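Then we have subunit A:
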Amino acid sequence: MYNKGTIIPGLIIFVLFVTFPIWFNGLKAGTLPKPELPPGGEKKCVMPVEYMRANHMQLLNEWRDNVLRDDNRTVVTVEGKKYRKGLQMACMQCHSNKEKFCDNCHAYTAVKPYCWDCHLTPKEAALKEETH
Partner candidate 1 sequence: MDKQRRKFLKIAGATALAGIGAPALVRLTSSTALASEHGAAVEGHAAEAAAHGAHVEAVPQGVRLGMVIDMRKITEQPELLDHAIAACNNAHNIPQFDNRKSEIKWIWKAPFENVFPGESSYHLAKKVEKTDFAVMCNHCDDPPCVRACPTQATFKVKENGIVAMDFHRCIGCRFCMAACPYGARSFNWEDPRPYIKKYNKDFPSRMRGVVEKCNFCGERLALGQEPACVEACKGTGAMVFGDLNDAKSEIRQVLDKEFTIQRNPSLGTKPSVFYIV
Partner candidate 2 sequence: MKLDEAFRNYREKIVDRWVEYTLSTYKSSSFFIKEKDKFANPVGGNTREALDALFGLLAKNADPQEFVAPLEQIMRIRAIQEFAASVAVGPIHAVKHITREILSKDKERCHLVQDLYDFEFAVDLAVLAAFDLYMQCRERLYQVRIQEIKTGNYILTDSKCPTNLLKTNIQESLKTVENH
């Protein structure tokens, strides 16, 4: 073998790059995130759990267009309780702890939804209510 001096380091860099996850994780798979269920004890969501796990972002988008663009602000009723369509007005009513419910999984999968750039978490909303 020739040019060992550059080829072997090159190959090592390549292998390290490809196996990056292995040594980065150090064989620790980490804990699977578990979103906290509503503290209020609600059992039923607007859609089945499986659907919500896979499609909540699409549902939110749909709602958004309903409310903002189609002027379709029909109310969602779950177990007799009425909710206005909207992240703050519906979802966060039950899932009031964003950190434990949303961020848990989002951080795990590096999903950074831009919802919270504008929408207020219950915690944030409460913060400036008190000072007033």
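Selection rule, in plain terms: all candidates are chains of the complex that A comes from, given by their letters.
Note that a contact is a pair of C-beta atoms (placed from the backbone, for glycine too) under 8 Å apart; a residue touches a chain by one contact, two chains touch by 3 or more; residues count from 1.
Everything numeric in this text was worked out from a predicted model, so none of it was measured.
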{"item": "Of 1 or 2, the one touching subunit A somewhere in this complex", "value": "1"}
{"item": "Residues of subunit A defined as touching candidate 1 within the complex", "value": "64, 68-69, 71, 73, 84, 86, 88-89, 114, 117-120, 122, 124-129, 131-132"}
